[in-house]
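This view holds just a subset of the chains, kept in their places.
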């Protein structure tokens, strides 16, 4: 029997994690078509990716609401189909049983070292108990504010990342939080021999920008201003209502314009918490550009999507691709996965078409080895 | 002295032609930056393209309004900068003097053969009188309805195309009209030894679709419906108010979706003549797509642009690239110029990123030879 | 015990009718707040309107799918809340039992007179069997094409309207179909002593236009072009894919602009059948207007709504208001209900604010009498 692969979700009871676990079960059971999953498309066949049915889920979270109940709430909000939570109840309950408390909770006096040791033990136990070939750690927790330079504690995301390194687990940062990008983790990451990838999943407005900005460039059109507003509710909206978290988020979003256009055009970027919208996000972009002889033109885009439904399949894609990279002996950052990220590892283009070709090349390399 | 290159515009007194002539003069004189011109970007340096200052304009038209006056009207409508027509009056007048009557006008009893012979003589005279190295014929006339299969006359665009072949001129079809794509011209084209390219310049809605459709595909998102409405006035709006012309136009627009997505999704495409909008076009697109687990999402785009300002620099780009291809001995269709067209020659992708890379390859090949 | 009021729906198994029956039951049982119901707001208290709990539903339809099953389908499409059909199953089944076959079905050789007589008997039976004080006939069937002037048969909607007159039932036309507006029914309507109202419920794009057009007028802004596109699927989309039905629909929509602005501006109006959208409609409007010194400005609106959910409460409002008008002895057209219609009875303004004040006056008159 083929060995199974663990997917350890930091933020395991959030919307993205719940959707990923429920969706993986639905796809593995043939209940739904694999819409939105990149690695189920033909170019990724025969690449040695772990099958969806072989994935085993666990994770850390400070919340206690069980996954089956979270899934019901997501179905009520239209994120999951109405009857799906019932159909995959067993798989949700199994994943829920493998969730360990994150931290620190209020009043928790543990040091960074104590927390990292506890997380590492959780990961080691997970791999051993389920007899896993390996486990991939994926950060899907709420966005943190960027850490203060003189803070002597690691930010939470970096503590989980440190535990991944210590437990020998490849690591994926699907959020703009610090994770492995902390100066005090640099050395450990580089000698770990593990593959890792990030940062900040590209699901909506930035995805659009990564195809539109190259278009303007290639047509020699002069982008004068690019302004954007995001409206969203749900947990993501609430956490991004914190100005520090929003700033961390926006930094990644701006990168695609700066990298592609060579300079940042006029215009700001807002993320508004609108509780009434729930998990559904609306992103409006307004691009003022000049054409031939200075004629002023405008492109506007309105994207209405469900962030969890956009993110969850990419989380599964990344876990599978990184697992295969680990099997293949890859170590260090994986810029070829820049297709998935707003703020990819050095060496990646900011243009989606270029990123897509890099990803196909990555798949080809895996296939040759597989 | 470097030999000069002719650009012979079929529809030489239309908005696109007038903007191209005025803009070329303004750029050659250093009055404006080359915004919107692809071939003025670094990848096209040293490719042996004829300099803008070396281009000589002429053409056919059935209209009689002189170019300087047309340019004033375009400036009043905001298409050209207010003072530009005055600044390039001499160049407009020179081009106007090289325009010959198109046809047939009402009551004109000439046969196809007589018309083609007359056009050929006009082209030959143009080359000789100006001592040109070559002349490129570019069709920028109003869109025709598709011809009836049993019509024994050639459509007007095909008569001009036949004259280009006979006069030894490379040919570019910037409209969806038939041009060289007529069965009775196939043989002549294939033995002509001339390069040619087409069809239907890609300036707005289709340009967007050619980057957005690949994005949906690469992210495994299931496009369920793609609907569009175009509002425009001016001469283009009036000519597309003819259902036959609109049908010809829409066929090219649909191709990018069919080619990229593998099937044509639900949804129609309207082109409305709205005289009050003048030369400014608004295109609204509504894309309904399904994501993970069938969640329904929507992207809408609104493009507000000036068609003449978008088309004119591409006409100059195409004339320069085709002239260089002719110099280099290229013959037959040029699928590497698919970047510029809605309905490109066989062998071209429908995806803008792929077309961009093909165009860069074309430039590299020219540079090696130059 | 207060006498009950019948609501007889022509098209009783369609989306609007099903939503009205299910919603009325949900509101009467206190399961939902009366969002979207005009007559549940304070200005309509104490006007002698029949309570929601006193309404009894029946109707005609040529379709046979039972209402509880239709309601399940609407819940699957997001039109009704997931658990509502189960909660009001009894009321849906009761209404379904009171539905009689419409006609003519294919092969049905009955004359107009035979059909009208059969419908009249259905109505009379309905009133008698349920001991109703009165029954209001409401046309919510699919839109018909406008009848040919020389057709010697009545259009279907007019046969049902004739039966309403004959059975002594007030009549409401919520569609653009002919209904009572047929020359051969004029005399019967005028001597019937019955109140009636129409035509074509105003639920989305036209609702918006009826507040925006007066705004432009009052600000002396010069509307130059008003263009619109509607995308919708479901049964309504399919029936409006018929050009005749779409033309009938569009005539009412254009009236608000013509009446308010004094002339019809440039611009067309499309209704596209996009099956993938189901019962959800998207309407885009583009208004080009000139301001001070001729400066060109643009307003665009995008309305994303569920037509059935917008129409159903208005159907209940109209049935209640017309029942109260009947009780009060009103006869003939009710222009004071123009608030609800795209193409209201003569004597109504086309401006929503004016229509709102007329409606408040109507309520006041009812209250004084009540």
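Chains: A, B and C, in written order; residue numbering restarts at 1 for each.
By our rule, a residue touches a chain if its C-beta (ideal position, glycine included) is under 8 Å from a C-beta of that chain, and two chains touch if they have at least 3 such contacts.
None of these values were measured; they are calculated from a predicted model.
**Student:** Total copy count of the complex, if 3 are in place?
**Tutor:** Spelled out: 3 chains shown, and the full complex contains 4 copies.
The working rule: only the chains that are shown with their structure count from here on.
**Student:** Centroid of chain A to centroid of chain B, CA atoms only: how many Å?
**Tutor:** For chain A versus chain B, the centre distance works out to 43 Å.
**Student:** Centroid of chain A to centroid of chain C, CA atoms only: how many Å?
**Tutor:** Centre-to-centre distance between chain A and chain C: 48 Å.
**Student:** Pull out every residue in chain B that's touching 2 or more other chains.
**Tutor:** Chain B, residues with two or more chain partners: 298, 300, 302, 304.
**Student:** In the complex, go through chain A and note every residue touching chain B.
**Tutor:** Spelled out, the residues of chain A in touch with chain B are 19, 22-23, 26, 32-38, 40-41, 78-81, 84, 207-208, 211-212, 214-215, 218-222, 290-295, 297-306, 309-310, 312-313, 339, 351-354, 356.
**Student:** Residues of chain C touching chain A in their complex?
**Tutor:** 76, 78, 82, 302
**Student:** What residues of chain C sit close enough to touch chain B in their complex?
**Tutor:** Contacts found on chain C: 224-225, 227, 229, 231, 233, 265-268, 270, 272, 274-277, 282, 284, 286, 288, 298, 300, 302, 304.
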